[in-house]
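Every protein chain but one is kept in place in this view of the complex.
In order of appearance the chains are A, B and C, and numbering begins at 1 in each one.
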Amino acid sequence: MELSRAVSMDYLREVSIEARRNVMKMITHAQAGHVGGALSCMDILVALYFEVMRVDPARPRWEDRDRFVLSKGHASVALYAVLAERGFFPKRDLMTFDQIGSRLQGHVDMTKTPGVDMSTGSLGHGLSAAAGMALGGKLASKDFRVHALLGDGELQEGQVWEAVMFAAGRRLDNLTAIIDYNKLQLYGAVAEMLPIEPLLMKWQAFGWHTMEVDGHDMAQIIGSLRRAAMEKDRPTVIVAHTVKGKGVSFMERKVEWHAKPPTHKECERALAELREA
Amino acid sequence: MLSEAPEQVAEMLRQKSMEARLLLINTLHESGGGHYGGCLSELDILAVLYNGILNIRPDDPEWEGRDHFILSKGHGAIGLASVLALRGFFPREVLKTSKKLDSCVGWHTTIKMPGIEHPTGSLGHGLSVAVGLAVAKKLDKKQSRVFVLLGDGECDEGSVWEGAMAASKYRLDNLVAIVDRNGISYDSRTEEVMPLEPFADKWKAFGWAVRSADGHSVGDLWNAFSAVPFEAGKPSVVIASTIKGKGVSFMENSVAWHAGPTTDEQYRTAIKELQKRAEVAR
Amino acid sequence: MRSLRRTRSAREPLQNSERHEREVPTVDESKARAPRAEPTSKLVSMRDAFGKGLVDAGRRNDRIVVLDADLASSTRTSMFADEIPERFIQVGIAEQNMVGLAAGLSTVGYIPFACTFAVFMSKRACEQVSTSVAYPRLNVKLVGAYSGLYTGKTGATHQSLEDIAIMRAIPNIVVVVPADAVQLSKALDAIVEYDGPVYLRVARDAYPVIFDESYRFELGKAVVLREGNDASIVAAGIMTQTALYAAEQLAREGLQLRVVNVSTIKPIDREAICKAARETGAIVTVENHSIIGGLASSVAEVVTEECPVPVEKVGVTDVFGESGSNEDLTVKYGLSVDSVVEAVSRVLAKKRLGLGRRHSTG
Partner (left out) sequence: MTVGTLAERVRNRAGRDAFGEALQLIGRENDAVVVVGADDISSLRGNAFAAEFPDRAFNVGIAEANASGVAAGLALGGKIPLVLLYGFTVLRAAEQIRDDVCYPNLNVKVVTTSSGLVMGEGGVTHHCTEDLAVTRSLANMTIVQPASALETAIVTKAVVERLKGPTFLRIARCRYEDRAEQALQDYYLGGGAFEVGKAVTLREGDDITLIASGLMLSIALHAADLLAESGVSARVMNMHTIKPLDSAAVIDGVTQTRGIVTLEDHNVLGGIGEAVCGVVSETRPIPVRRIGVRDTYCAIGPMDELFEKYGLTAEATVEAAKEILAGGSRGSR
């Protein structure tokens, strides 16, 4: 069983471009889905599933697997594209996204999609569930790690801080939270809606080990995830600075592309840009 | 308002607080018990607020220009009720009705009681309500300030941090939160239940101006409250170190005395101790 | 409760409901059987029974973990914390997080019991219950302690009159409301066995024991505690005792009331409700909850869909409660034996008028 593959950064970058292309196709086909936040977290997901996490696509419910919780459940398309790329289900299924009866729901559903470890969609829930998994791992003396990907706007939910406090209190060093810090939420800039800064200071004041990376630099992402795994007695948060809509020039840093499906023409333009990248 | 003769002021506040303690113990004992621990820990804070800081009119609790106070730790209701009664919001006899149906005296605050602005009891609500009230005051360009007293265990609640974040966004320097940091929540000590430290850092990281005070030193509290806002454009929080059950030796710093009934003998001991302290203080 | 003190002496010696050993049934009964239909004079604390039951379950099953949000000494999960500290998780005053944690724990194979007051479980953590537990149908047990009006004088913010209404409207959740300490501990076993989300509503105080040790609890099954054909009283939880007293009082006036105890409010035992409706022609529901959304609504839905008969409701009539002794609250909020007796006479009047017969096609 292969736990991790030695792969070049180039390969990972290719995977993430391919996954981004699939995101475009899915969303355009379904005329639904959250494109901006899916593109911003893509490199993180690829790093997790292709390099860092111990998973076996043939056994999505394998007990000793590392877990991943997509707390920003609206980025489902990104996770689906990566899971399909990794072989959890056939890539042709991607085009069923958001159709009635599909196993690819608008927000991720663990009962329907192989490889999805937790159902999410309403913001603020994921870190609690991830902390529960991490705690379960500790109780059962298992060595798996739990990763949770949170949106930045999501940090406005009080439940997140309940979980942050808890994970530190319980010394859950098998838990890594990653923040997709793309600076935009549904309605505008996070800093204008409800400022979450000073972000690192908040997590430090709540007892977490903190790191800050460029969320589109594959080497930095992987390095930080590895370092997180070595930290003892406290959970780690990686604040990943990202660009909403990353990879498609006309979507980058644009609030309106939070959940707007592209037209077929826009999709073609995006696919072309991604091919050239 | 009382800055002329600090020593006299402090003496007055101490006395008010002592009277309130006696009234509290009497009320709780008569009503078959209650939240001794948290009522005793908050009492000096409330005594200082109501007798030296808040701009209020006991004969007109709804007076427009008043400062507002919300007891977010609603289980401290009888502590607040004792202070309100002594301040003249209602006759002391009202406190004797606590056992009766339809009484305004309950284990948690009720709006039936004169001087109570908002009912509380479930933890983690008060700060948000206070934020709304402070925003309304700003909108109306009113000078009134909003004070809200939280328990420390209460800060486990995520909604507290939602409120904290919002207060900082709206630059509510007319809002003052006070945390009754007695170190004990219901089940156990806060640092065992859910570690809160570094507590001041958390508030700072959420954009608040923080000051610590000895929650049983009326002078210290008075100085802190008189200095709000600590920073222009920021909400202020006073972290008041207190002792749960303060003033009654066998209740002090004890997890067991969060709430409960007192025997007649315990009651007599408590009263005796408090009276003695009052004399010594004099 | 004042009304419950009218208990007569027990007819048979009370079996020790506080025993810890696992009961080995000697008779193979597939159906829940009707127990003794008379409350005994023995009062047993519901929360203590819960605390003990949980410890027993935890000893037998090492997958059980217990979470509490700083109310362990009230909910009595403190007993579990004392006995099995390694599987007790204190989450602090953070109910939303607690429910999420429980969801996470269950995905690793644990059977988490997340415990707090009913009011907080159903409202503070309402969306977490729906999204994180019920929607993925995780094996999480949600416990609402201090339910209904009787919460030790804590007042409106701590009285839970809506929890059943809310839990019932959330798909996939089984709602269990035990009537006494025996039914509670037996229900606990069944809940552990059942693979899926359950909401268990626990009362705070001590109540007379109705069920004897031979009673077998079955999820989704109502039991007839007293036979009669003049009308039915359908009761849940600690109000079952009140229903029995009312039936007894009415028996002295020559009326034979059927008393049906519904311990699983969802899924409700449609068969038992319809049988009662058809055979007795009138129903009074009795519960320590708002008459909106709980037992009353469940019964009203079943009968109007399947076998329309008049239904009268005894419960809290859509108002907030207040601090007060259980006795005072019982009278003021209409949960007394007298309230039930009055409701029975109202429903009988409607039955006599022939209402409900026209379309009751049975």
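What we mean here is this: a contact is a pair of C-beta atoms (placed from the backbone, for glycine too) under 8 Å apart; a residue touches a chain by one contact, two chains touch by 3 or more.
Quantities reported herein were computed from a predicted structural model and do not represent experimental measurements.
Chemist: From the touch rule at the top of the page, work out which displayed chains the omitted chain touches.
Modeler: A, B, C
Chemist: In the whole complex, not just what's shown, which of B:L54, B:I78, B:M113 or B:A134 touches the removed chain?
Modeler: B:A134
Chemist: Just name the one of C:E162, C:E218 or C:E287 that touches the chain not displayed here.
Modeler: Checking the options C:E162, C:E218 or C:E287, the one contacting the hidden chain is C:E162.
Chemist: Just one of A:A81, A:L123 or A:A205 touches the chain that is missing; which is it?
Modeler: A:L123
Chemist: Per the definition of touch given earlier, which of A:M95, A:A140 or A:L186 contacts the omitted chain?
Modeler: Of the candidates A:M95, A:A140 or A:L186, A:L186 is in touch with the missing chain.
Chemist: If I consider the whole complex, including the chain that's not displayed, which of A:G73, A:G169, A:G245 or A:P262 touches that chain?
Modeler: Missing-chain contact among the listed residues: A:G73.
Chemist: Going by the touch rule given at the top, which residues of subunit B touch the chain that is not shown?
Modeler: Within subunit B, the residues touching the omitted chain are 68, 111, 117-122, 124-125, 127-137, 139-140, 158-159, 162-163, 165-166, 169-170.
Chemist: Over the whole complex, note the residues of subunit C touching the chain we left out.
Modeler: With respect to the unshown chain, the touching residues of subunit C are 119-120, 122-124, 126-127, 130-131, 134-135, 156-157, 161-162, 165-166, 168-172, 266, 270, 290-293, 296-297, 299-313, 318-320, 350, 355-356, 358-362.
Chemist: With the missing chain put back, which residues of subunit A would touch it? List them for me.
Modeler: Within subunit A, the residues touching the omitted chain are 30, 32, 73-74, 76, 98-102, 105-107, 109, 119-124, 153-154, 156-158, 185-187, 193-194.
Following the convention adopted for this analysis, only the chains that are shown with their structure count from here on.
Chemist: So using the touch definition from the top, which pair is joined by more C-beta contacts, A-C or B-C?
Modeler: Answer to which pair has more contacts is A-C.
Chemist: Between subunit A and subunit B, what is the gap in Å from one C-alpha centre to the other?
Modeler: Going by mean C-alpha positions, subunit A sits 43 Å from subunit B.
Chemist: For subunit A, which residues are shared contacts with two or more other chains?
Modeler: 158-159, 162, 165-166, 169
Chemist: Can you tell me which residues of subunit B touch two or more of the remaining chains?
Modeler: If we look for residues of subunit B contacting two or more partner chains, we find 124, 156-158, 194.
Chemist: Using the touch rule from the top, collect the residues of subunit C that touch subunit A in their complex.
Modeler: Against subunit A, the touching part of subunit C is residues 65, 86-87, 89, 91-92, 94, 96-110, 112, 127-128, 131-132, 135-137.
Chemist: In their shared complex, at which residues does subunit C touch subunit B?
Modeler: Spelled out, the residues of subunit C in touch with subunit B are 68-74, 78, 90-94, 96-97, 119-120, 124, 152-158, 322-325, 328-329, 332.
Chemist: Over in the complex, which subunit A residues touch subunit C? Could you list them?
Modeler: Answer in residue numbers: 63, 67, 69, 109-111, 117-122, 124-137, 139-140, 142, 146, 158-159, 162-163, 165-166, 169.
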